[in-house]
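All protein chains but one are shown in place.
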Amino acid sequence: MELAWLAPALNFAAFGVVSLFGKYLPGKGSFLSILAIFGGFILFGVVLADYLGQKEDTLSFSRTWVELGVARITWGMIIDPLSVIMLGIVSFVALLVQVYSLGYMAGQERFGWYFAAHSLFVAAMLTLVLADNLILLYIAWELVGLGSYLLIGFWYERPSAAEAAKKAFVTTRIGDVGLLIGILMLFKATGTFEMAGVFAAVEAGHVAPGALTWATILIFAGAMGKSAQFPLHVWLPDAMEGPTPVSALIHAATMVAAGVFLVARAFPLFEAAPDARMVVAVIGLITAGMGATMALVMTDLKRVLAYSTVSHLGFMMLALGAGSVPAAIFHLLAHAFSKALLFLGAGSVMHAMHDETDIRKMGGLRKKMPITALTFTIGALSLAGIPPLSGFFSKDEMLLAVFDGLSPAFLVLALVIVLFSALYMARLLFTVFYGASSPEAEHAHESPSVMTLPLIILAAGAAVVGFLALEVGGYEGFGNFITSGHHGFEVNLLLTVAAVVLALVGFGLGYAIYVRKALSTQALMGQFGWVHKLLVNKYYMDHAYQWAIDRIVLVFASFIGAFDRIVVNDMGVNGTAETVKRSGFRIRYLESGMVYNYALAMALGAAAVALFWWLVIPRIG
Amino acid sequence: MENLTANLYLLWPEFLLAGLAFVVLTADFFLPAERKNYLALVSILGLAALIIFTTAFLLNRNAALYGGLILIDRFSLLFKVTFLGLGILMVWSSADFVKRYLSHPGEYYAMVLFSILGMVVMASAGELLTAYIGLELLSFSLYVLVSHAREDLKSNEAGTKYILLGAFASALLLYGISMVYGVVVQVGIPAPTTFEAIATYVARVNSLPVSFLVGMALIIAGLGFKVAAVPFHMWTPDVYEGAPLPVTAYLAVGSKVAAFALILRLFAQAFLPAIEEWQTIIAILAAATMVLGNLVALAQRNIKRLLAYSSIGQVGYLLMGIAALSASASNALILHLVGYGVTNLAAFVAVIAFYNATGKDEVADFAGLADRNPFIAMALTVSLFSLAGLPIFAGFITKFYLFLAAAQADMLWLTGIAVFASLISLYYYLIVIRQMYVEEAQVKTPLSLSWVTGGLLGLLTLGTVLIGVYPKPLVDVIQTATKAILP
Amino acid sequence: MTPLVLFYIAGAFALGGAVGVVGTRNVVHAALFLLVALMGVAGIYLLLFAEFLALVQVLLYGGAIIIVVLFALMLTRLQEFSSGVMENKQWPIAALVSLGAFILISVAVARSQGGAITDRAGPGVLLLGESLFTQWAIPFEVASVLLLVALIGAIVIARSGEGEP
Amino acid sequence: MNDWLLFLLVAVPLVGGIALMFFPSRNYPLIRGYSAAVAGVSALLSVSIFFAYDYTAAGFQFTNSFQWLPVLGIQYSLGVDGISVLMVLLTGIVFITGVLISWNIEHRPKDFFVHYLLLVAGVYGVFVSQDLFFFFFFYELAVVPMYLLIAVWGSSTDFKTFLRTKEYGALKLMLYLVAGSLLVWVGILAVYVAGQGDSFAFSDLVSREFTPGFQRFFFPFFMVGFGVLAGLWPFHTWSPDGHVAAPTAVSMVHAGVLMKLGAYGILRSMELLPEGARDWMPALIGLGTVNVIYGAASAMSQKDLKYVVGYSSVSHMGYVLMGIATLDALGVGGAVLQMFSHGVMTALFFAVVGVIYHNAHTRDIDVLQGLAKRVSVTTALFVIAGLTSLGLPGLSGFVAELLVFIGLFRTYPILGAIGVIGAAITAVYILRLLAKVFFGPISERWQHLHDASPVESVAAGALATVLIAVGMLPSYFVRVINSGVLPFLERLTGA
Partner (left out) sequence: MITLVHVQVLSAGLFCIGLYGVLARRNAVLVLLAIELMLNAVNVNLVGIAAFVDHSKFLGQIIAVFVITVAAAEVGLALAIILRLYRNKGTTNVDQLNLMKW
């Protein structure tokens, strides 16, 4: 498993080669990218096997990056359960998505560039999960953002895509400011960037509690940005402007999960700073709630999925806030499969519908694209928490964690959100695939096998990974694996039943509304008009940001700009110059041309010299 | 009286110079019109020969003739050579002007030679009256030269202003001399108007009497007029503008260098012991001169007036050297004088070349010069940059040295003002440069440049750069000169 | 008639003439007033044992300079000089400055000469001449060149144009 | 041979420039080829000096000295340490790329290259001079050609609310820089006089004792004087205006190298007056912070590409100043690396903007739109520069800024946090710029826009490569910097 570093390295290499020489290669170099990620996946296998055999955290490699004066920044890669799992998720999903993309992106302009950027993203993501060091983590963190930026903006000719890419980068960047400041604060306190060193120092109580809390919250700010937590979630739905496979990989399965990963990775800090953990929980809950409610009313296929992602990420954060890393990571895993599946399914639908994304124009696609419909259904059910699909297990774990770790209010709200999750999944599923066939869907057809194959594989995954939670035979279960044996599988029957019931109710309600039309959506909208409006307008968050940017940031900037030009430049600089010049023009009129004036000046000058000499200069005697 | 005339031979260079002037003057009567340009050649060759002769003859001689009236030393030698060289340049730069406008060039060249004689006397004078006579000789020649364009109203006006104010200034100067004489003579020092006697007096009394101060103030006024120090400068722009261009160049360089040679010797050999008393005064004059000169230059539209004010500004820097008087300051002052001389001449010759080709002398007329004659533009740019004190030109090192000397005399505040003033100067130099390089010319025809003027311009430009790049030989020579007046 | 009285008389001529020079509105009168002042000054020279100078004063100034001035005035149109205001606008300031200068110089002079010095005597013309041609030979010769320059200059400038500018 | 490397380094462009004056004006290929050859030789020299520099030995190397004016104790002595050698490398890189970018200058190319070569000679001179006089000499020499370079070959722009002519920009820049240098001049004179008045050599002067009062009084002369050139707020306005007016290569050298000269000067003067410097560092760091935020905010409000880049330089130089002022090995080292990184980055920026302007004849952000569709190379290069600017890891800017931030957090954590926020603001305006200019639908007007020519692509590509290389493998650079910074700090803090 010393070879783990090869996984990101291969993909970086692929990025370099494909971006520079892609256009001269067959298939624009796409095969290189796929080979690279396949290599990554193989390495995952090797590493996993090694790790299971050895059961010890190890450094893959470690080297000095920068050494200056007293400080030294080294970096390396660490192999521990968390990184192994993430390595697996990332390489597996990425592999499938890239294969899928071969079909989905076929014929696109900049086909090679797409794969290059993909490789860049994957490489960065793999570095991120393997990093043993906060600086390397930050580096990868930023590069992941870059990959996301490039891929969201892949169709940069569309203003909306360019705008979305920018928004994503800027918004996450705001979180990153916090992350970097947090890292630097920790460095100041502990003198190292090594995570192990930092955690050790924290556990030993070398860091003042106040500073630690702030540093931790700031680190969480980074996670908020990447994982689209309230109030920095606004970029994620817009990010759907990118190609759908990108949404599947980055904005569902991997990058957005990085925040969750970060909190999990830095969990010793959160354990030492309960206030910060509370913040995580509250933010997670709010995010989950907002995401779920907005998902209920969106009409864009991908946006519904996006808000669903937001909601689920909030859930994971909630679990982390409740103190359970295994639950959160397990949900991350389950969600990765399910959501990637859903997105790829959505992509398949769009592929068939000529890039139509409005769900109101869809319907009855089940018959046209059976594989897609089936796999999509599995994904949806999984996320809704219907047993025995993976989502059920993970959600159950999370609820249990909330029950254990936080006050009952959190649990109640979480259960409500579970209901909503099921409801919007049902809405999506039924509207798109069931019911009457819409006119636009007349000519839809099933996607090629290069696309459906990943769907099937993912569906299988989404269906079965839940069982990883169970302790079977020699396998000690996911929780124990990730915590090295501290967290076994538990079930609280009452809670499980409640959750399942709520999920089923939600689904049932959805069936009633969208298939049976038992409840008129129009009527509901009429009754709760303001709620609907609020939700459709995304709680006016985008408006608020827009307002803040237009009215505060840009106004401030133009104020500074104008200040610089008018006050500093025109008044300060030019003003001084002008004054000097004017005084020159004034004094010049002393030179009157009259001889007697000149003589007078001379006489006065001589007299002044004499008088000054006589009277002013201090003289002895 | 045997001992008085014994070493009269040491004045051979002066006699020969006077002789040369007479030759040129009289030869004019005999030469046919088309041969008159030989006079320039004769003058130049004569001066060149004199330079060689003077250098060889006086190199290792030191003497004080007539009880200190005339001093033969390295200081005077350096300036003699400088003035003779200046004479060559002056004659050279006038060649085109003379050829075009004058029917009796002999008078003109003779005046130039006489004025050089005056300068030489000034630089070697060790006594107030002798210095005064030398000064007047120079002034008279200049009055004539300034009025030489007889039918030009501006020249008439300039001549009138110059001679009236010049006479007024010499009255002030003389009155000052008389008062200093009156004070020094009372303590019974022999030959009381020699610099040596004054120095003895100044060193002896612990507080200068008021009448001495008044006398000195008047001397400063008289000499200040000559070098155009504020507030005695006001004639400068008018006279510079009115005078024929080569004469303006000569005024700006020759009379100033000569006056500074005199001032330097006077202050170093006569007034130095009382430096505490006059330092501040001179420093204030210097500050006023450089600030005012450069400020008003900002407002000028005529290149001659602009250069006039710029040269007033330069005088301010030079006065710093007097205010900070020390061996180092003297070195710096002389170096700056030489550097300034070469640079300013280069600037003027460039303007002359332009004027000869176009007959115009407004700054705006220089538009597009870089296209019409890149060489003139380049030379003018180089000299302006040098005047502004930018490397690799002479002005940089000379100014650096000068300011350094002021700083060494604990007058950093003055250095600060000087630095500010040179910043202002850069502004108006840039305006000229901008005209030449950036603005489009109204008339785009290329300008011709006679090889005579062109050669001179090239020489001066080269000199500007050479001094800027490797001043060591020059500084070495100057140091020996300084040693003569400030042992 | 003590020397002091004579001094006052000569001084009165000198100052009176001088005031006339700067006060009169007629240029010819001014020239004549100058003559008066010069004669007064010559008288003072005599009182101060400078016989030679007194002579030079009378001959050179009284004779030559005044003649030259008058000659010049004749060459220009006289009415130009004899009419109108002869003072410029700054004459009040000029008066103030002159008065101030007078006070300044007088005070300076009075302060530095502590008491009357009465030791007066004069050199003979012979000594003066000898000194002029030996010790002061060089300035003298330079002065002669200077006169030549003035002469040539005056000719060059006054000469009527030959098509020269 | 090694002794003469630095001498050659300065002499090659200087003599090359003077020799070029005598070339025929019309033979464009000859002039271009010759200039490129001179630049190439000089770039090779700087690269070889950089890699020949022995960082394990540290100290000044390749030293050489000639008497120039012994009366004043002026000698032409040369040498580089770990800090200046990096600057030499930077100059070499920007020099050659600047020549290549100016390949298509059609207006009096000879004069242009003469001035350009002299400019670069001055810059080299400053970095290798070990004598205060020559330091100042070259400093001014670098300023001299600036005026004509901008006023003749620059461009005027009419913004709707105000006009910025090239003459204005040139004049302002020149006066400002000279004003700064004059302050320095006063400082130099004071130091010389106070330090026994017999030598201008750095090595002599640093061993002289200056009273704390003297140091406190005169350090600001250096700080502000050099600060002007480094774009220190509020003396920065020459920089954006100058850049807007300047031709591409000049903007490159200018923002890329000349502004570094200012920061370098501050570093050197700190060595000269260590106690005074220590007392003034809080002021410097404060102004540096203002630079960062103010520059970034101004950049955000600009409508002209060059203004954006110009103000971004102001902002980035703020990091340099802040880093220097930390007096922390990481902070100062980061500042030096930032000098290098920003130099290359901003050169790349200006190169690309120049290409765009050359082809599109406008730099108006509101007019340019969707260029990526047509000009992929230009876009890629601009994106790389932009990403460096916003501190993206993997590019040199990140390493430098990170080090600065670490240094700041060790000394002034609050300002460090503000600095990090500044980097985020940078991201905002850079990304807005990218979105507006390069992305989005391409307008009809730019359908036939030309991409960068091969020569331009090679030049800018080289710069981009340097950015990436340093970003990926900063350790060599950091080691060299380290060898210069440690003795520096030892001198300064007595540590």
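Points worth noting:
As written, the chain order gives the labels A, B, C and D, with residue 1 at the start of each chain.
Quick note on the criterion: a contact is a pair of C-beta atoms (placed from the backbone, for glycine too) under 8 Å apart; a residue touches a chain by one contact, two chains touch by 3 or more.
If you're wondering where the values come from, they're calculated on a predicted model, not measured in any experiment.
Though it is not drawn, the left-out chain touches A, B, C in the full complex. Note that of B:47, B:117, B:138 or B:177, the residue touching the chain absent from this view is B:177. Of B:7, B:37, B:156 or B:358, it is B:156 that touches the chain left out of the display. Of the residues in chain B, those that touch the hidden partner chain are 129, 132-133, 136, 140, 143-144, 147, 150-151, 153-154, 156-161, 163-164, 167-168, 170-172, 174-175, 177-179, 181-182, 185-186, 188, 190-193, 237-238, 241-242, 299, 305. Taking the complete complex into account, residues 588-589, 591-596, 599-600, 603 of chain A touch the chain not shown. As for the chain not pictured, it touches chain C at residues 2-4, 7, 11, 14-15, 18-19, 21-22, 27, 30-31, 34, 37-38, 41, 44-45, 47-50, 52-53, 56-57, 60-61, 64-65, 68-69, 72-73, 75-76, 80-81, 85-91, 93-95, 97-99, 101-102, 105-106, 109-110, 113, 116-123, 127-128, 131-132, 136, 139-140, 143, 146-147, 149-151, 153-155, 157-158.
One rule holds for everything that comes next: only the chains that are shown with their structure count from here on.
Among all pairs of chains, A-D has the largest number of C-beta pairs in contact. Here D is the chain whose Cα centre lies closest to the centre of all protein Cα atoms.
Averaging C-alpha coordinates per chain places the centre of chain A 36 Å away from that of chain D. A separation of 42 Å divides the Cα centre of chain B from that of chain D.
Chain D has residues 175 in contact with two or more other chains.
Residue positions 104, 108 of chain C each touch two or more of the other chains. If you sketch which chains touch which, the pattern fits none of the simple shapes: not an open path, not a single ring, not a star, and not all-to-all.
Residues 104-105, 107-109, 111-112, 130, 134-139, 142-143, 145-146, 148-150, 152-153, 156-157, 159, 161-165 of chain C are the ones touching chain B in the complex.
For chain D in complex with chain B, the touching residues are 67-72, 133, 136-138, 140-141, 143-144, 147-148, 151-152, 166-167, 170-171, 174-175, 178-179, 182-183, 185-186, 189-190, 192-193, 197.
Within the complex formed with chain A, the residues of chain B that make contact are 160-161, 164-165, 168-169, 172, 206-208, 210, 213-214, 216-218, 220-221, 224-225, 230-232, 234-235, 237-238, 277-278, 280-281, 284-285, 292, 295-300, 424, 427.
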